[in-house]
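Note that one protein chain is taken out, while the other chains of the complex remain in position.
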Amino acid sequence: MTRFNAPLAPEIAASEWFNAPTPLSLQALRGRPVFLHSFQLLCPGCVAEAIPQVLRIERIFANTDLQVIGLHTVFEHHAAMTPVTLRAFLHEYRLKSPVAVDLAEDGSDIPVTMRRFGLRGTPSSVLIGRDGAIIHQAFGVEDDIAVGARIAMALSARMPDIKPAVASDEEGACADGTCAVSPSAQDAA
Amino acid sequence: MTRFNAPLAPEIAASEWFNAPTPLSLQALRGRPVFLHSFQLLCPGCVAEAIPQVLRIERIFANTDLQVIGLHTVFEHHAAMTPVTLRAFLHEYRLKSPVAVDLAEDGSDIPVTMRRFGLRGTPSSVLIGRDGAIIHQAFGVEDDIAVGARIAMALSARMPDIKPAVASDEEGACADGTCAVSPSAQDAA
Amino acid sequence: MTRFNAPLAPEIAASEWFNAPTPLSLQALRGRPVFLHSFQLLCPGCVAEAIPQVLRIERIFANTDLQVIGLHTVFEHHAAMTPVTLRAFLHEYRLKSPVAVDLAEDGSDIPVTMRRFGLRGTPSSVLIGRDGAIIHQAFGVEDDIAVGARIAMALSARMPDIKPAVASDEEGACADGTCAVSPSAQDAA
Partner (left out) sequence: MTRFNAPLAPEIAASEWFNAPTPLSLQALRGRPVFLHSFQLLCPGCVAEAIPQVLRIERIFANTDLQVIGLHTVFEHHAAMTPVTLRAFLHEYRLKSPVAVDLAEDGSDIPVTMRRFGLRGTPSSVLIGRDGAIIHQAFGVEDDIAVGARIAMALSARMPDIKPAVASDEEGACADGTCAVSPSAQDAA
């Protein structure tokens, strides 16, 4: 499961969090697998398929240390999908896991975290391993069986024996809150 | 199909219309059957079941004189379901038929048209006959077969031979734009 | 609804009936609309979509004089879909309306009634009006809304004023079990 050269997940940049007492960070979650799902509340495929799948994931892996995180990545109809509307949406759809409002960036329709991960649209999902590396990233909703299988693999993987020094290096690369694989790749995204 | 004593549908009170060049009124639609569906854009049952059914109704009865009308009856999360969000919602869900924003009323969470019809919640639907009377009103989504059957019955019904004088009386009862069955019943609602 | 020149439905030829104390005939059902559905018990589309739709039709039109009739039109895997298996199938799938085993014919994979109606495969359905004419015939499962609408139209149609003499002529044309409107119309079909 530890795949050398697998890219470290970049950090989440959020302007606001729901369902979380304090902001979360992937850095602080190192050691636990994370299922990160990107959605927009007016995206029909998100509402019809992705959110129900997330609710099943929340329920089925409730007794594990999987961390489910939603990312509200608004890249269209910005005025229509405000945090006020998102709060009511989360209430109505009974999503219990933390949801970050992806940070808007001046001069771009694409919010920061969405750009960092190179997400192609919504719904998208990213499975992040205990070591912080991206195990799988997908645009669209995938088969429940495959999703369940991948999460189980991520859960069963042991935290790799990475020396603290290595972790520090990673932190260094996240100095500004982003954990880019390489600056050049980042620019190309 | 002409059911004597069947209540006339009250008039729609709208603060804004989408998908319509000018405001519609049930009064002006007299002679055509109307399928009026009440929804809220953050209501899960509306989005998952009622709106898809409306899209099927739009398609299957496209060549008839059935008028489909949506009614955005916000009675909760008012700040979250504004006309700006509704406009984007209609775009994303590809609803083509006219949609009225039900008129908010000071001091009440329930908007005016919702109260006039006595709708119990969303999604709801009202089938109105060529004579302006309510044929069927339901809270929740009903079987497509039954919905299709009722609309077909409404379409096949001939406009009853009501003398113009009678129609005038009805208009009289709608002087202010509302077509209440009786003021006392209205108060009780 | 009375469509002149609409072809009269041919008669059902059955080797056996289930859910019926005595054999039915379309001739004897004249005056009532009939929803005839053709299926094979090992046809995936029949089992997944058509049979559930028939169950909904049975339920929703239970209080009308619509006659639902199933037609087991085996045209492949004949040894696998015997009446013994059909009986158990009807029990397990809780189909309550009469089902005819379409009459096999020597030298042909296609049973008699299937050939008479010109059914292209399973599932198929035929809606027959009160006058015995075919209102609609389809291969595959259609939208519930459209099916409900057509059945409602068939139910609301009055039995046409056909003189008894005409009916007698039709009976004469059914001497061999088929009820062709006229040989020339038959050729044109």
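Going in written order, the chains are labelled A, B and C, and every chain counts its residues from 1.
By definition in this document, a contact is a pair of C-beta atoms (placed from the backbone, for glycine too) under 8 Å apart; a residue touches a chain by one contact, two chains touch by 3 or more.
These figures come from a predicted structure and were not determined experimentally.
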item: Contact set of the excluded chain (shown chains only); value: A, C
item: Candidate in contact with the missing chain, chosen from C:12, C:81, C:99 or C:153; value: C:81
item: Touching residues (missing chain, whole complex) on chain C; value: 41-44, 47-48, 77, 79-82, 84-85, 87-89, 91-93
item: Positions on chain A where the hidden chain makes contact; value: 53, 56-57, 60-61, 143-153, 156
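Here, only the chains that are shown with their structure count from here on.
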item: Overall pattern in which the protein chains touch one another (line/ring/star/complete/other); value: line
item: Rotation, 0 to 180 degrees and nearest 5, that superposes chain B on copy chain C via CA atoms; value: 180
item: Whole-Å separation of chain centres (CA-atom averages), chain A against chain B; value: 41
item: Between chain C and chain B, distance of the C-alpha-averaged centres to the nearest whole Å; value: 38
item: Whole-Å gap between the CA centroids of chain A and chain C; value: 55
item: Touching two or more other chains - residues of chain A; value: none
